[in-house]
Each structure stands twice: as C-alpha cells, then as structure tokens.
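A single protein chain has been removed from this complex, and every other one stays in its place.
By written order: A and B. Residues from 1 in each chain.
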Amino acid sequence: MGRITLHGVTKNFGDTEVIRPLDLEIEDGEFVVFVGPSGCGKSTLLRLIAGLEDVTAGRIEIDGVDATGVPPAKRGLAMVFQSYALYPHMSVRKNIAFPMRMAGLDKAEQNRRIESAAAALNLTDYLDRRPGQLSGGQRQRVAIGRAIVREPAAFLFDEPLSNLDAALRVGMRMEISELHTRLKTTMVYVTHDQVEAMTMADKIVVLQHGVIEQVGSPLDLYREPRNLFVAGFIGSPKMNLMTGEEAERRQAATMGIRPEHITASPTEGLWQGTVGVSEHLGSDTFFHVHLDGRADPVTVRAGGEVSLHHGDMIYLTPDESRIHRFDAQGMRLA
Amino acid sequence: MATKASRSAARVMIAPSVLLLLGWMVIPLALTLYFSVLRYNLLMPGANPFIGVENYTYFLTDPAFTDAIINTLLLVGGVLTITVLGGIGLAILLDQPMWGQGIVRILVIAPFFVMPTVSALVWKNMFMNPVNGLFAHLASALGMQPFDFFAIAPLASIIGIVSWQWLPFATLILLTAMQSLDSEQLEAAEMDGAGPLARFRYIMLPHMARAITVVILIQTIFLLSIFAEILVTTNGGPGTASTNLTFLVYAESLLRFDVGTGSAGGVVAIILANIVAIFLMRMIGKNLDT
Partner (left out) sequence: MARAISTRRMALNTAIAWTIGAMIFFPILWTFLTSFKTEAQAIADPPVFFLFDWTTENYTTVQERSNYFRHFWNSVVISVGSTLIGLAIAIPAAWSMAFVPSKHTKNILMWMLSTKMLPPVGVLVPIYLIFRDLKLLDTQFGLIIVLTLINLPIIVWMLYTYFKEIPGEILEAARMDGATLRSEVLYILLPMAVPGIASTMLLNIILAWNEAFWTLNLTAAKAAPLTAFIASYSSPEGLFYAKLSAASTMAIAPILIMGWFSQKQLVRGLTFGAVK
C-alpha cells in the first residue's frame, strides 16, 4: 500500500518560501511525476515526503497515518538519488543488503531478495563488484535494487536519470516504467525533463515557485494546459505563443498553437512568412517560420520528407479548433 | 538534509569541541589579562596588588622590548623573504619534467619534519661551530678565517636555520598551486607570443598569488612564536641580540618569575598576532563555503 496525502504542506528556508501551502493526493499504485524548472521546489517536495526535511507547516499522511514527524527510516519509503548514493566501500551485494541489515532481516531472506532483485535488474554477474567498477547504468540499477528489496510503500526517485547519457536514459526510462507495471507500487518521480514526465507518468504535477500549476494526466496537460506556464512547459517543441492582433482577434490576451496543429502550404494560407532554420529529425521536420511583422519565429511540424529551403516563401494556417486562448493573467479561457 | 532531529544531534556532537576550545581560550586569556594589571612576582610571595598599566609601561619602555620587536620583525621578514622567493623558485623547478622527481621532492620536504630543537642544535654545532663546524672546516680549507656565527651574527644565523625549516613548507604549497595550473593556459600564452619570462610574470605568478599570500600569513603566525630555536642556540643573546617577543615574554615570566610583566608582554604578543590573523582568517573565510 502507498497512498500519500499532503495537507497544506509548507516549507521555508529562512525567509524564503520554497513550498507554498500545498495539497496533493497520490493514490496507491500511481506513478506520479513532479516536473518543473530548476528551483521550483520539486526536489524539496520529494524530500519532505521522504522525511529528509521537516515541513514548516502542514501534514503528510502515508496510508492514512500521520507521518509528519516520523523519521525517514520509519516511513517505509525507498529513495533513488540523483547521484545514486551507493556506498562506495561496499560490494553491490552489500549495498543491496544494507536496508535489510538495518531492518534486522534474517540472512536467508536477505539472500533470497538480493538474488531475485539481481535477476530482475540484470545484476547477477556484478554482485561482488564495488560501485566504482560499474557503469552509470549499472549503478542506477543497483540503486533501484537497493530500493526494491525493502518492499517499500512507495518509491521516491530524485532525478534518477540526469547523470546518464541520452541513449541509456531512454533505456532506463523503459525499465523503470516496466518495474512500475510489474510491482504496482506507488512511485513518485522528480524530473526537470518534461519528456520523462510525459512518457512515464500516470499523473503529472507541474510546479513553479513552490506552487502547483496543474495536476493531471499527461494528455490532459497537453490538451488543456490550465495556464500559460504549463502550456509553455509541456510539449516539445514548445507551443507557439502569440500576443497582439492575432490573439485579440480571438478574444484572448495570448493565443497558443502547437507546431503539429499548423498546416503549411507554398501557395495559400492565413499567415505569410519565410522559412528560416529547419530541423530534420527523419520522422518529422520542424520549420522555424518568420512571419511578416513578428519577431519570434513560429515552429511548424511537417512530415519527414518535405523539402523546403531557407528563404522560401510559405503560408501557414492554424487549426482553429486547436487554438489555446489565455487571458491577461495567463489563465486558460474556456 | 536538515531535520530537527539531525540538527539537535549535531548540536550535541559539536558541543565538546566548542566547550573545550572555549575553555582553552577564555580561561587563560582572562587570567593573562588579570595578571597583567597586578604586581605579581613568584619570588615575592604575598599580596599581588592592582597596579593598573604599570606592567605595560614597564614592558613597553624596557629597551629590551624595542630590541625584541625589531628582532621579531627581522626574523619574520628575513625568513619570509628567503622562503617565499626560494619557494617560488623551487616550485617552478620541481614542476619541470625530470628524472626522479618524487625523490627530489622528498629530499626538499624533509627539513620540515625535523623537530626544531634538533635542527637548531645540528646547525649550531655541526655546521656553524667556529672550531669544529663544517663551515669552519670549509673556510680553513679555502684559507679563510672561520666565522663565529652566533657571536657575530646571532639573529642572521637563526634566520638561516629557521628558513631551512620553513623553505619546504613554502615549496610544497607553492608546488601544489603550480600543479593546479592548467597547462593549456601556458600553451595559450605561448601561442599568443609570451616568452618564458612573460609567462612567469603574467600567468604563473598571478596563479600562485593566492597561495603565496597563504604561505606568508601562515608562516607569519608560526614565525611570530619562534622559541625553541632561540632557546637552544643563543638563549636570546648575546645581550638581547637574538631575543624576539616570544622569548622576551618567556624570560620575564619563567626566568625572572615576573608574572605581571610577562602577562603584559603576552597581551602585546596576542595583539600583534591578531593583526596578522585577521588578514589570514579573511582569506580562509572567503574560500570556505558551508
């Protein structure tokens, strides 16, 4: 079981409010991702749940029991750190055994769990090595192994993939997702990378300046961002945001349109512009189009094999039904 | 990481160190200040009346005090000049590629580990003795008159000995600083047309500046307290020719048993050391992020 409930949780460091009063419900078995730019308080929030920091005010419940003053060791949670935080002087086996040793589990049970975790994580051949002799991806798996054997109520991940190279990151993303499907344990995952959030989460919590901007499933957030910040943060490449005449014409202070919701044509359309830089990804191509009389280019997605060149004249037409409208405060207009 | 539990544990764990050092600093300091305003001589038991600043006046107007201050400055200044200049030279030399670098390093560092009384006595007797010392043998081999180091130039001789002890320290620290200099910087300077002298002046020296300051400040703290070397070589003499402030205070308090004047001298020494300490602390503090 792993239901985590936050009631009015607040955290100040000195005079700085890192987390403003905040309520959040994490259901049992859910994969929740905290995402936001650096300094938004997402890691602090995770550490508050872990018990590594005290809350300034508010209450944290785990499975309905007040855990606010409970030390980290007693909360029944396991954490995977950004640096993996493996114990460098212990072998992989000892690393994985450590939480069980602290809990006083008997040796046979310890070994049984180590073997099964090692088998699941492809670590069987490395059990007697030291962390220093492992690659980044293997270390990551040891850290996960150390978390699994505790059979925790929930897993906490603090930017676990940020030290891996791009290729490994994609692989580990899949492994963690598979782990979640298999274990069905609650996972709380912190990242600054919205791609990780979109691909892994059941529920995304977008944070900025210690405030929750929006909570929802990845597609909810993508389709209906509650405000300008979420609109700009979720989705890659970013949503095109325009102010001025075009927005006013649609009774909004700002309008947004995603690159895939714009049709490009060499002959006719709503907006006229010239093609700037283009990024060919193979499956897709993104064009940066400079519209006449606008400073920022508009990003447009086209098929993989369209041939348009720098300086070509082009016409763009947005799909009116997919336009997002925001008021002067940046909030979404229905 | 900071929860209330860990913070209170931290306070408990730091307490012994803080309390001990506090006691070590406050109690003797308070006593020194207290004694310094008393007429207090161990040879004259009885009441120790309060006499205000009389000890200070006595200590500061004593001609020996002026001598001691001048000797202290000469000693510190002389040793600093020799060790810093020598240290820069040696650091650059040892940073060059060569065979047996590790061994040379070990040879150069060795004097730092020789206890002060040993180095002072070895130099005094086996090298600087006007009859049996190696320097005397060398002089007579060259047909010259042996030089009586401690009779003619006692302070200079002590400066020589102390410099030998501290040169390794300066070298080691400056060498560490040199080795942290990115060789690409030197190569870039070379590409920009800087010759060896210009590279030294514009790249190496500025890079070492910080380490040089640290060497000067730390050595000054230690050099102000030079004691054993003087005690076993000249005993401060002849006259007061090699008496520094530390030795003068020692002589007042433990040779003449004048606790009051000795304490006043101690206070003066503390004030002098603090002038240097402030600068050193500021430098270290800047480098410290907690």
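FYI, a residue touches a chain if its C-beta (ideal position, glycine included) is under 8 Å from a C-beta of that chain, and two chains touch if they have at least 3 such contacts.
A quick note: this is a predicted structure, and the numbers were derived from the prediction, not measured.
Interface note: of A:Leu77, A:Val92 or A:Leu207, the residue touching the hidden chain in the full complex is A:Leu77. Although one chain is not drawn, the whole complex shows that of A:Ala50, A:Ala201, A:Val289 or A:Ile314 it is A:Ala50 that touches it. Contact with the chain not shown here comes from a single listed residue; of A:Gly64, A:Pro88, A:Gly132 or A:Gly282, that residue is A:Pro88. With the whole complex as reference, residues 1-2, 6-7, 9-11, 13-14, 16-18, 20-21, 24-25, 27-29, 31-32, 35, 90, 93-94, 96-101, 103-119, 121-127, 132, 134, 137, 140-141, 164, 167-169, 172-173, 176-177, 180, 183-184, 210-211, 214, 218, 221, 224-225, 227-228, 231-233, 245-246, 249-250, 253-254, 259, 262-263, 265-267, 269-270, 272-274, 276-277, 280-281, 283-285, 287-288, 290 of subunit B touch the missing chain. Touching residues on subunit A toward the chain that is not drawn are 14, 50, 52, 71-74, 77-79, 81-83, 85-89, 98-99, 102-103, 146, 150.
Note that only the chains that are shown with their structure count from here on.
Every residue of subunit A that touches subunit B in the complex is listed here, in rising order: 51-54, 71-72. In the complex of the two chains, the subunit B residues touching subunit A come out as 1-5.
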